[in-house]
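What you see is the complex with one protein chain gone and the rest in place.
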Amino acid sequence: MNLYEYMGKDIFRKNGLPVPEGYVVEKQSDLKEYRKPVVVKSQILLGGRGKSGGIKFAKSGEELKSAVNELIGSKVRGLAVTKVLVEEMLNIQHEYYVSITLSREHRAPILIASASGGVEIESVPQKEIFTRVIDPLIGYSDYIGREASKFMNLKPEIASQFRAILKSLYRTFIEEDCELVEINPLVETKEGKLIAADAKVIIDNDALYRHKEFSITDPEKTPLELEAQAKGYSFIELDGKIGVIANGAGLTMATLDALTLHNGKPRNFLDLGGTDNVEIVANAFDLVLKADPKAILINIFGGVTKADTVAKGIVEAKKRFNISKPIVVRLSGFNEDEGRKILSENKIETYPTMMEAVERVVKVAGGA
Amino acid sequence: MNLYEYMGKDIFRKNGLPVPEGYVVEKQSDLKEYRKPVVVKSQILLGGRGKSGGIKFAKSGEELKSAVNELIGSKVRGLAVTKVLVEEMLNIQHEYYVSITLSREHRAPILIASASGGVEIESVPQKEIFTRVIDPLIGYSDYIGREASKFMNLKPEIASQFRAILKSLYRTFIEEDCELVEINPLVETKEGKLIAADAKVIIDNDALYRHKEFSITDPEKTPLELEAQAKGYSFIELDGKIGVIANGAGLTMATLDALTLHNGKPRNFLDLGGTDNVEIVANAFDLVLKADPKAILINIFGGVTKADTVAKGIVEAKKRFNISKPIVVRLSGFNEDEGRKILSENKIETYPTMMEAVERVVKVAGGA
Amino acid sequence: MGVLVDRNTKVIVQGITGHQGSFHAGQMMKFGTKVVAGISPGKSGTKFQDTVPIVDSVADAMSFSPDATMISVPAPFVKDAAFEAIDQRIKLIYILTEHVPFHDSMELISEARNRGLTVIGPNGPGITVPFECKIGIMPNQIFKEGDVAVASRSGTLTYEIVESLTRNGMGQSAVIGLGGDPVVGMNYIDVLKLYEADPKTKKIVLVGEIGGNNEELAAKYIKEHITKKVVAYITGRSAPPGKRMGHAGAIIEKGVGTAESKIKAFNEAGVKVADYPTDVPGLLK
Partner (left out) sequence: MGVLVDRNTKVIVQGITGHQGSFHAGQMMKFGTKVVAGISPGKSGTKFQDTVPIVDSVADAMSFSPDATMISVPAPFVKDAAFEAIDQRIKLIYILTEHVPFHDSMELISEARNRGLTVIGPNGPGITVPFECKIGIMPNQIFKEGDVAVASRSGTLTYEIVESLTRNGMGQSAVIGLGGDPVVGMNYIDVLKLYEADPKTKKIVLVGEIGGNNEELAAKYIKEHITKKVVAYITGRSAPPGKRMGHAGAIIEKGVGTAESKIKAFNEAGVKVADYPTDVPGLLK
């Protein structure tokens, strides 16, 4: 789960990381008295806000009011801005980069740091980037920070602040079950202080049960995706015409791929997971129908999920939601004969292979 | 550092361990209104308080007042009682034992638990005791608690409370840098709750810098020992006549042993440590003199500590404190010739071996 | 000995009385797997399917000399169950459970590796050596004994491909599902080493998906170390960047881990990549 900058900074503050003074504004009446120059930052979950006009500077109360006015309700990089973060303006001496994320290869946290911050880390030459895998059973230790700050050529007074930041950042990564904690830029002010000018925090969705404070809404999800999440489905809205229900993330993705290779565009991703419950199958249709597809493709390889159970669910859904849109089903695996029998008795088209079903659904949906 | 029961319980409470309702009383005016039967427990750092009359029960406000009156200012097992803990009386169904301490052999924490609590764990038969070494890099995990509660034959509803207690107890052991956390008895009440009826907590002295809240005074030390601690000396008062200054804990102990084997009783243990500072040597005399010995034995094997430095310190102390008591010195090791020369010039007896010095000091101190 | 397991492998099941645990333990036994004990705290003394003794802890199960364990307990309890198995030095630890926080996985996998133990999963279908031993949830009926070894990050997609192999007369020497999580015990390279060393295996199928760079690392490894024929299939070509496709493994972030990058890496390593799962048998010929 991706957190907004202001939420990330709340977490940083809680874990002792230095962040600029600031507050969140949703409407003009949230504004506090103007005291000193501020930055007004749109709270959206995409980078490049500055270049897209999503960040404004204000050097007077009037400028502050008008910046808030302009940003709230506007769209930045296609995303609606409902909140802005008003923060003290920093006297920037230098911008650094630092993050901790997961190295899948090493199955361990990896620290990434660079003296070249303020730009996307992907654009920084490899030789300017310090990386270090951290043993998860041992954790961060100060010598790693000494090596990093030497690599980055930090002055002693900045280096000691930097090491304290690394220590807190690692604690944040662990304690909050993060996939990523990133500070870019980490600003050195003209006054000689290091401050996290931005905050990018991603929490592991699977660990949200340990962090109830974040589990209310995932700001990146559409309303229908949130509804699906609440009902326990792995569901993503896409921009095509063909509704998809499959089982297993891999098979569902493979189904979308096959549709795309056949010039059919999927309307959604829906992974039934492993289930042998009729209701779970039927309710999946409810979600897909709300996305209003032209046709629906079901692709099931029975294992944990039994083919006959899925067939019963499809029949139930067809009745319950009075579905008139074309339904194309591919059923294989455990109890497949029984499943196909149930479907043919109810006049629902079935195909034994994914390819045949994909070809058919693209046709009935009227091509791309 | 040994903590009083009430301090241990404060730590338990902070770490989510269940403790009885209660409060500390130093004088009658600290007493709160009597509401229900209570236990009044002398706060001393020795076990066996119950048998020695250090624990009283009160079933009325009058009884409570008189219990407090009797205990405060009294001596229990030879120790003055200045504080009592007034706690709700528990309806005891059963008493268990649980502790986590250090296994030196394994260089790891060790969990000890038994269904036979309320008595000294040493008196419980080995076959009734569950022990389990815990890997310090992994920590406590719930399966250990399941194995322990099965061993102890706990009912399911007690077992789940017990496992929660183990988890918190381990966290306490780690977070507070403990040498020992012990709950004896861990009471199962007639109402089916597990509660820590006692709390024994020992904090690693070397980690006190991470726990400033405890570092004020060590309740087990004598005033002179506290003074020594504040001055940075490792010093223990004993009950003999011969003052001792040596360097290194092992050599100092060996010196006390040699005195004892020669029928001389040491007045103190004082380990100079490794020093090459005249003042540190001189100030050690100040402490030993305050303990009022009949004679003083100095036993130095020079290494880090240079023999000539010690000699200068002795000469300086003799002048500064105007010492007339017999001083017997053994000097060996680094710069020993120079050291002996300085002493003989100042008419202080020196011997080349520990044995000779010990024999001599026992003689001049007038035997045991 | 087959790859990691064979007909003599003794398996225990942690969570044998759960919905998933009991179903799959039963299927494993039908497959021929030696399930020697089940663990379900508080249920010792009873039996699973009237034959398999149930005990309270892995420690209690050690009297059955298990070589492997299947962990099928709810996600919040997986780390504990795995440490319990590690503590008893169970050589092969397969974790069926999905939605295990990856911080938990990092710790338990680190510790297992420190002790020289193998972890498969979490969130994968397990390991099958037809018809010696199956530990996990792959459907029994799709297998045929043979010389093709399969390694996959996906579950149902693996079945799709294995069935397609079987339908085309190509049996399997071993099938390992790595697991769909970002942190799993075995990566492709670990499995490739086993397949290269396995005398029964002649050809290898890798089933990959978007997210991470394990496929790219595997491609490099194949180029340098694998002498056997390898064919790959990659799913997620149509996935939009930044969207998480079902399991935590499948996500494209900042252009890293796209299907294109993986396909390119395999092609450069001389590994043919199938467009559709059903194309795999044709490419293996």
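Descriptive notes on the structure:
For clarity, chains are labelled A, B and C in written order, and residue numbers in each chain start from 1.
What we mean here is this: a residue touches a chain if its C-beta (ideal position, glycine included) is under 8 Å from a C-beta of that chain, and two chains touch if they have at least 3 such contacts.
Predicted model, so just to flag it, every value in this text is computed and none were measured.
One chain is not displayed; in the complete assembly it touches the shown chains A, B.
From the set A:R77, A:H94, A:R146 or A:K341, the residue in touch with the chain omitted from the display is A:R146, counting the whole complex. If you put the missing chain back, the residues of chain A touching it would be 135, 137-138, 141-143, 146-147, 150, 156. Mapped onto chain B, the footprint of the missing chain covers residues 102, 104-105, 107-109, 120, 122, 135-137, 174, 177, 179, 204-207, 209-210, 234, 236, 238, 246-254, 256-261, 266, 269, 271, 274, 301-304, 332-334, 353-355.
FYI, only the chains that are shown with their structure count from here on.
The chain with its CA mean position farthest from that of chain C is B. Centre-to-centre, using mean CA coordinates, chain A is 54 Å away from chain B.
Counting partners per residue, chain A has 137 as the residues that reach two or more other chains. In chain C, 107, 111 are the positions where the chain touches two or more neighbouring chains simultaneously.
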